[in-house]
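Every protein chain but one is kept in place in this view of the complex.
The block that comes next holds chain A.
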Amino acid sequence: MKKRKRAIPSNGDIKLLQGNEACVHGALLAGVTFFAGYPITPSTEIAELMARELPRRGGVFVQMEDEIASMGAVIGASLAGAKAMTATSGPGFSLKQENLGFASFTEIPCVVVDVMRGGPSTGLPTSVGQGDIMQSRWGTHGDHPIIVLVPCSVEETLHLTITAFNFSEKYRTPVILLLDEVIGHMREKAKIPSKADIKVVERKRPDVPAHAYQPYEMTADLVPPLADFGSGYRYHVTGLTHDQWGFPTMRLDETKSLLTRLKDKIETNRPDICLSEEYLCKDAEHILVATGSAARSCKAAVDAARSMGIKAGLIRPITLWPHPRRLLLHYASSAKRFVVVELNLGQMVLEVERIVAGKTAVESFTRYDGELVTPEEIVSHLAEEE
């Protein structure tokens, strides 16, 4: 019997998948109904698979004229009630920043995937890098809330894509899923969960009469309900500083309370939002801190170092922003040093240093030539410096 070829494996299957493909699976499970994008390596497979899958599932795929337009279309789609997403890499991520800030400030849920390539500018389009650690936090101007998630395996990419949608709906905020080229392009086996195994969150929609609806109300949970455009709730959305009805304001009290609420809606929910993994940290003297593909090398390095008698451990922030402050501080008192391993000239290390604030030594170990850092390099660094 000839085996049937399917574009998308059914739920419960174990499949050999690429990270970018897993991202699409995750999005579909989370209920994505809209994708707008512009091709760019190493993210393009996401758009291509979405182009194939969305039309036949009643969703919308559109290739826009550039990344700015893609981001705009995603925000519009979400405001009309869709679960919307886009995917890109460094240069395109830069172009999305202004509209990304708009989504953050106007509290419109959406998911932005950035598959990081090597180097600044056009850089190394087909190589790996982690240069967007800071751009993902501060790429758009002004103070703004954001959530950034970083998977380190294909299967985790699938699950974190679902989490990204869930967080975006729950907290009315854009969520950035930061892959790197290695995670996006490598293939490994992944279990496709069944719908029953996953949790899918939908945004809160208003249930008050239309005239009483305040899209930016100071609710107890700090996340006001969001009405779909065209659903009978007529309101205003603007990137200008706005009052609880969404109308522009320059009042000092309203400005301050809006910006404070936006900060607090993420900060007060850190226990829910801050995901991380720790590996053999309990007795560790040398704790590696890494995300994405670099964390894979680190995990292997921890095992190798341990076999040499070096007490190594790993902290892997899965939620990169907000950064896992409590976890770092917890181990800062027991570890001799943190070694922050990343594929750039040292970005995440700045945040780790800031959090640890001298409570333990913080070192930076980086590789930024377009290749993935190897466990051997990390081990020999640990051995040398011990």
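Heads up, the rule we're going with is that a residue touches a chain if its C-beta (ideal position, glycine included) is under 8 Å from a C-beta of that chain, and two chains touch if they have at least 3 such contacts; residues count from 1.
Heads up, the rule we're going with is that contacts and distances are computed from a predicted model.
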Report summary line: Matching the hidden chain's UniProt record against "2-oxoacid:ferredoxin oxidoreductase subunit beta", "FAD-binding PCMH-type domain-containing protein", "Fe-S cluster assembly protein SufB" or "Amino acid/amide ABC transporter membrane protein 1 (HAAT family)" returns "2-oxoacid:ferredoxin oxidoreductase subunit beta"
**Report entry** Contact with the hidden chain (one of A:G31, A:G81 or A:G370)
**Finding:** A:G81
Query raised in the report: Out of A:V60, A:M186 or A:L275, which touches the unshown chain?
Result: A:V60
Query raised in the report: Of A:H236, A:K256 or A:R354, which sits in contact with the chain we cannot see?
Result: A:H236
Query raised in the report: Out of A:C23, A:I40, A:A69 or A:I273, which is the one that touches the chain we can't see?
Result: A:A69
Requested in this report: Using the touch rule from the top, list residues of chain A that touch the missing partner.
Outcome: 1, 4, 33-34, 36, 55-56, 58, 60, 62, 64-66, 68-82, 84, 98-99, 102, 229-232, 234-240, 245, 247-248
